[in-house]
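Of the protein chains in this complex, one is absent; all others appear in place.
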Amino acid sequence: MRQEVRIGGFGGQGVIMTGIVIGKAASLFDGKNAVQTQSYGPEARGGASKTEVVISDEPIDYPKVQAPDIFIAMSQTALMKYKDDLKEEGILIIDPDLVNEDDIADFVADKKIKLFRAPATRTATDVIGLRVVANIVMMGAIVKATGVVSVEAAKEAILDSVPKGTEDKNIQAFEAGYGLIE
Amino acid sequence: MRQEVRIGGFGGQGVIMTGIVIGKAASLFDGKNAVQTQSYGPEARGGASKTEVVISDEPIDYPKVQAPDIFIAMSQTALMKYKDDLKEEGILIIDPDLVNEDDIADFVADKKIKLFRAPATRTATDVIGLRVVANIVMMGAIVKATGVVSVEAAKEAILDSVPKGTEDKNIQAFEAGYGLIE
Amino acid sequence: MVEERFVLGNEACALGAIAAGCRFFAGYPITPSTEIAENMSVLLPKNGGSFVQMEDEIASAGAIIGASWSGVKSMTATSGPGISLMQENIGYGVITETPIVIINVQRGSPSTGQPTMSSQSDMMQARWGSHGDYETIALSPSSVQEFFDFTIKAFNLAEEYRVPVLVMSDEVVGHMREKLIIPDSVDIVKRVRPELEEGEQYLPYDAPENGVTPMPAFGDGFNVHVTGLTHDKRGYPDTNDAETHTDLVERLCDKILKNKDKICSYKEEFCDDAEIVVVSYGSPYRSVLTAVKEAREEGIKVGSLKIDTPWPFPDEEISKLAENATDFIMPEMNLGQMVHELERVAGKDANVHLIGKIGGVLHTPEEILEKIKEVASKKED
Amino acid sequence: MVEERFVLGNEACALGAIAAGCRFFAGYPITPSTEIAENMSVLLPKNGGSFVQMEDEIASAGAIIGASWSGVKSMTATSGPGISLMQENIGYGVITETPIVIINVQRGSPSTGQPTMSSQSDMMQARWGSHGDYETIALSPSSVQEFFDFTIKAFNLAEEYRVPVLVMSDEVVGHMREKLIIPDSVDIVKRVRPELEEGEQYLPYDAPENGVTPMPAFGDGFNVHVTGLTHDKRGYPDTNDAETHTDLVERLCDKILKNKDKICSYKEEFCDDAEIVVVSYGSPYRSVLTAVKEAREEGIKVGSLKIDTPWPFPDEEISKLAENATDFIMPEMNLGQMVHELERVAGKDANVHLIGKIGGVLHTPEEILEKIKEVASKKED
Amino acid sequence: MNIIDSMLCKGCDICISVCPKDVYAKSKEVNSKDVYVPYPANQEACVKCGLCEISCPDQALYVDREVE
Amino acid sequence: MNIIDSMLCKGCDICISVCPKDVYAKSKEVNSKDVYVPYPANQEACVKCGLCEISCPDQALYVDREVE
Amino acid sequence: MAVKENPYKKYLREDRLPHIFCPGCGNGIVMNAFFKGLEGSDVDFDNVSMVSGIGCSSRIPGYVKCDSLHTTHGRALSFATGLKVGNPNQDVVVFTGDGDAASIGGNHLIHAARRNIDLTVICINNNIYGMTGGQISPTSPKGSFGTTAPYGSRDVPFDLASLVTAAGASYVARWTTAHPMQLAKAITKGLENKGFSFIEAVSQCPTYYGRKNKLKTPVLGMDYLKANSVTKRRSEKMSEEELIGKIIVGEFANRPHKELCDNEEDLVNENYDGGLAIKSAFWEEF
Partner (left out) sequence: MAVKENPYKKYLREDRLPHIFCPGCGNGIVMNAFFKGLEGSDVDFDNVSMVSGIGCSSRIPGYVKCDSLHTTHGRALSFATGLKVGNPNQDVVVFTGDGDAASIGGNHLIHAARRNIDLTVICINNNIYGMTGGQISPTSPKGSFGTTAPYGSRDVPFDLASLVTAAGASYVARWTTAHPMQLAKAITKGLENKGFSFIEAVSQCPTYYGRKNKLKTPVLGMDYLKANSVTKRRSEKMSEEELIGKIIVGEFANRPHKELCDNEEDLVNENYDGGLAIKSAFWEEF
């Protein structure tokens, strides 16, 4: 099965890294195939940041996301800019502290979107005490809400990606994120 | 009728200019067509210098000399280097002071070459008192010996080509050269 | 008053440029094109124009584009290595639709190769040398007179279509002297400023039907932004939008492709009943005519198509000839370049024969005649 | 030990270069190729090699040629404007028969164009971009793994034929991350010094049968003179002799043309009974396979020919396919470039259809499928 | 009142840093671009030197020089 | 005897000019390349300073340093 | 009544704002200093044409409401040479970056300086390639990090102002974004100098140079520039060691001499009585 994931936020949130970690988890540790891409160019400057991952059991031919099954929005700008082609009944995960839910009420209803809220930034700051791990917190939420990658693969991919010495904090963050979704 | 002329000598003798003046005489003042070409590149450095002129009543298609009807050699090097493809019964004009006639005796005989001697450099120095007009002296000899261009056209072309103030000397040189050939 | 001179091809080119209204030349010496720069350095100050010897060919190409936007017609001239260096800025000239003329006096190549020998081996580079999709206009003179005439024509085409135009000459034509007839006046295409209706917003890249927008000079008050980035009708960069890019690049190509019939120029001789057509451009043409005439005398139905504008390639004319002709012969001073175009257009209907020749020496009439005879005799089999 | 990584295409390229034995990289940053330089700057010092950021792309191309003659395998990477600037030195690499690898991660063009968008619009430039006659070897990867593999292959071909080899990648492949499998050892072609019989005079350009002469390093004591001028078998300039030039340039071309069967690489899928063949190279291939499979499900006899080496173009294979196929479809991220080759080879026997697409977005499988269906339905008419 | 155009401000805080009179402070509200736009918390202190205006990279800042 | 290789000499006269001892003079005979090759007309004056050798652009000139 | 907007905004194409520069990028400050410098000079904004190469800094002319030529990387001065010689009546201002001017464009820079062509060149030196994502440039300080200097740069950087002085420019100055008023004044002088004027504006790139070199915020970047600047005069009393890592600010050259366009005009006047063929592409006849 082919699954298309999109993550959007603003520069500095580690959005791209989340995409890479998901891709790595799927392709190196879950035995699937994955292609990760991201936005380049002026639009990627300062403001909005975006990454996309395609995951599949089969070899992946067309490598780009055409209409995501899953969209994670970590900022209001990203939410509004990138939401439109989310699939009917797709999954949308938002950081409720950074986006204005009112603006998407109709969208969610019309498209029968499965909406999840994961206050990743707040959790990172308050629970882990490290704002920069917000993306890993969100990773936990993504894994729980979507199951695109397994928990084990996710953890291995995180350990493979974060700086030495920060492993524990990151696993903690992942688990805190995992716990954010009921 | 197509006539092919080649002139060779060493750098500084004004060989190229002679070619240009002949071409000019034919095309601008004799109402014929002419194409003048010359050697470029390393071989044109310091040492040997060469120019070729094709003259014809018809439009000239192929612009290069394939086998000259007329060859004027103003140095030994040029003579030996460029003589070989002179046509049977072609005209060869040499400056006898600058070339070694012995070296071409066989050649002249075998090919039934019409050989003319024009001591242009000596004439320029001794008669005109200006070494640099040796090429114009030779021009006179060429016109007399070959008739490729008319005397009038030759003179007009010379006047059109030489620096202001030197016209008289050059015409004198031309005539001296004309007189060198019986 | 008509004037007659006996001049070098390269000098004729410079005289043509001046006659066409060229008043800026930037260049860097290189054999066998150098005499063009040298003549321009003499002529321009005498005609109110400027000559700048730049530090290299990249700068030369840049300077003439800058000069064109200042409102003067401009040109550079180079050969082999120099034209390779200009490729980036040629692409810039294309995308910014800057009228400029670039002379390439072709020499033996690749690399430094044979600086003083002739060739036609940059013909495909003229079409494909810069990165990206684009179309080219290129003219190839075969005589001193044509070098003068085609240089003027190049300026006119550059202005008419707002494109860089290449004159693809070669060492033979550049370095020979012939009679040049300079008419007392020549037809030149002058540049026309945009005209705005009252209150109309100025859109410097909003092209009319023919794809060519009028062009102001810097300082005319239009405040135009000129960029090598993909840009919208306002001239503003818009680099991530597929449609903007497609519209722009297709229009740039269509300016030339859709006006092919107006741009293409060629000369047919003995073609009416020709079963064999010798197609040539540039200096080899000189040997073609002799060969064709001689072959005709021997009863071979052969004609000559002499192409003035190798780019855009005259597809239509060739197709028409291919209705009668069974064989095309193309002499080129390369290992086969424009012959690819000939094959593309005529290959389905006729046999295409290349006479490729490198090393710097022009094809002789005999070589071409021989090929004509060979092809004719095969036909008889 | 086989290693698996999840990396960017551009990083895979750098890893491939290291695996192939590349120990010198000179480059100048340009989107979307920059990550190759960045990765080489990290990797080279860890492997005994050197990374030099040069002042521009001209210098980069020059430096890798210099380095190659010093005896190390060398590479540069660039895009669009940068590759245009390298054209002169690429020609120098060709005539001096210097093994080097040049990566072009293609972007939207012409000119500065769309720096962050994808394209395949430098394919013809790869063949014709430098002045003069020459032949090219170019590879086009369609995946991260292929970018690694083809970079190694590029080094091997460069050494085997003593030529500059281009890897014509594109932004899609350069900028996506996929799993890369790094084998514990790769086959590499090592350079071999000339071996002289006793008393034999050393002729650095006296080529054996296959046209490729062994190559010493500077400092090995062979006292070789390397020049971009036309040179004789001793390597000495001989620029006015037609024969020397013809021999040299023809040999340079023949090295590639006569070894086509060894150089060309491609992959056929579903071609055995194919009436329609989709021919692709580089990233569009990714959409081709999906489309072909779907069309097959709908009963259309369509196959895929995926070309790894657009240059030299696999004439023979295409001709073979054209015996059965009536139609060829070629998706390209340009306005039609390699399709000219396809037309040249297959055009007489089959219909050739281009799906040209510019603007930076990859063809979707749907677009290709649609074309397949359209062609299939026309065939039924 | 000195005015900051919240459509243009990118929240770099340079104005806060360069003002010799500490006129500006960061606001608590983000604008539509996720930016915390400064405001003249200490307007009275402004001596109209213009340093903030010339140092604002986004031409977002206006110093009110009118005499009220 | 200082020797001038007439196969190499191009007749530039630099040796004549640079020699502090006026050793060289122009010969009256042209060589095969139309060049008047100098000769050491004044060999005895030579102090073996080597200036002519290093100044001969064509590596045509040899200064005899052997003690006879 | 004047509009209540930033005083430099009126020079900009409003339909393109906000510009693409990252938050706190020094480019915007240099733009302001340029407008201020222009206002202080005898140059009329309506007579200004701008030229640039490629880079973040080179994007500036595209935002200014005047004729502008955004050219190829490193080549701005070549284009500007043609533009200016073609019509010397314009005031031509070139914006460029350290990579654009000093790396790929170094040759055009020294040649334009040698010819002393009447251009005002504002080089925004942020010690990095911003546009392409943070590679080192020929002005990156020894020991600084960039994406292509993962182990720290080992090269000695160019002293651009000195190099351009040695190449022959008639006016040369260097200031930083932390000295906007002085920068503006230098630009005024540059605009008024009839000859080649080179103003180096050392600037912060928080996004790339900052991120790699512990100057992550714009404010840290500007504070660094301020703290490490020494005036030319003071620097002359300092030893080479003391000067390591310092930014010497002030005027490096101010020695007017004949410039290229004047030379060209002389040539025309000596050989022709019709004067310069300005905008002749639009003429009816020749």
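For reference, chains read A, B, C, D, E, F and G in written order, and residue numbers begin at 1 within each chain.
Everything that follows uses one rule, which is that contacts are C-beta pairs under 8 Å (C-beta built on N, C-alpha and C of every residue); 3 or more make two chains touch, one makes a residue touch a chain.
These numbers were taken from a predicted model, which means no experiment stands behind them.
Touching the chain that is not shown, out of D:Ser50, D:Thr290, D:Thr326 or D:Asn351: D:Ser50 (per the contact rule at the top). Note that of C:Asn47, C:Thr76 or C:Thr112, the residue touching the chain absent from this view is C:Thr112.
The omitted chain makes contact with just one of the residues D:Gly9, D:Pro141, D:Gly228 or D:Pro331: D:Gly228. Set against the missing chain, the residues D:Ala37, D:Ile58 or D:Ala207 yield one that touches it, D:Ile58. Checked against the full complex, the one of G:Pro7, G:Pro138 or G:Pro180 touching the unshown chain is G:Pro138.
Contact residues of subunit C toward the unshown chain are 28-31, 34, 37-38, 41-42, 45, 51, 53, 55-57, 81, 111-112. For subunit F, the residues in touch with the chain missing from this view are 3, 5, 7-8, 10-14, 16-18, 35, 51, 53-62, 64. Listed by residue number, the positions of subunit D touching the unshown chain are 19, 21, 23-24, 26, 45-50, 52, 54-56, 58-74, 88-89, 92, 99, 159, 188, 190-193, 217-229, 234, 236-237.
The rule is simple: only the chains that are shown with their structure count from here on.
Path length between subunit D and subunit G in the chain contact graph, taken as the least number of steps between touching chains: 1.
In this structure, the chain pairs C-G and B-F differ in their number of contacting C-beta pairs, and the larger number is found at C-G.
Between subunit E and subunit G, the centres computed from C-alpha atoms are 27 Å apart. Distance from the subunit F centre to the subunit G centre is 57 Å, each centre being the mean of its Cα atoms. Among the residues of subunit A, those touching two or more other chains are numbered 41-42, 46. Among all residues of subunit G, those that touch two or more other chains are 21-23, 54, 72.
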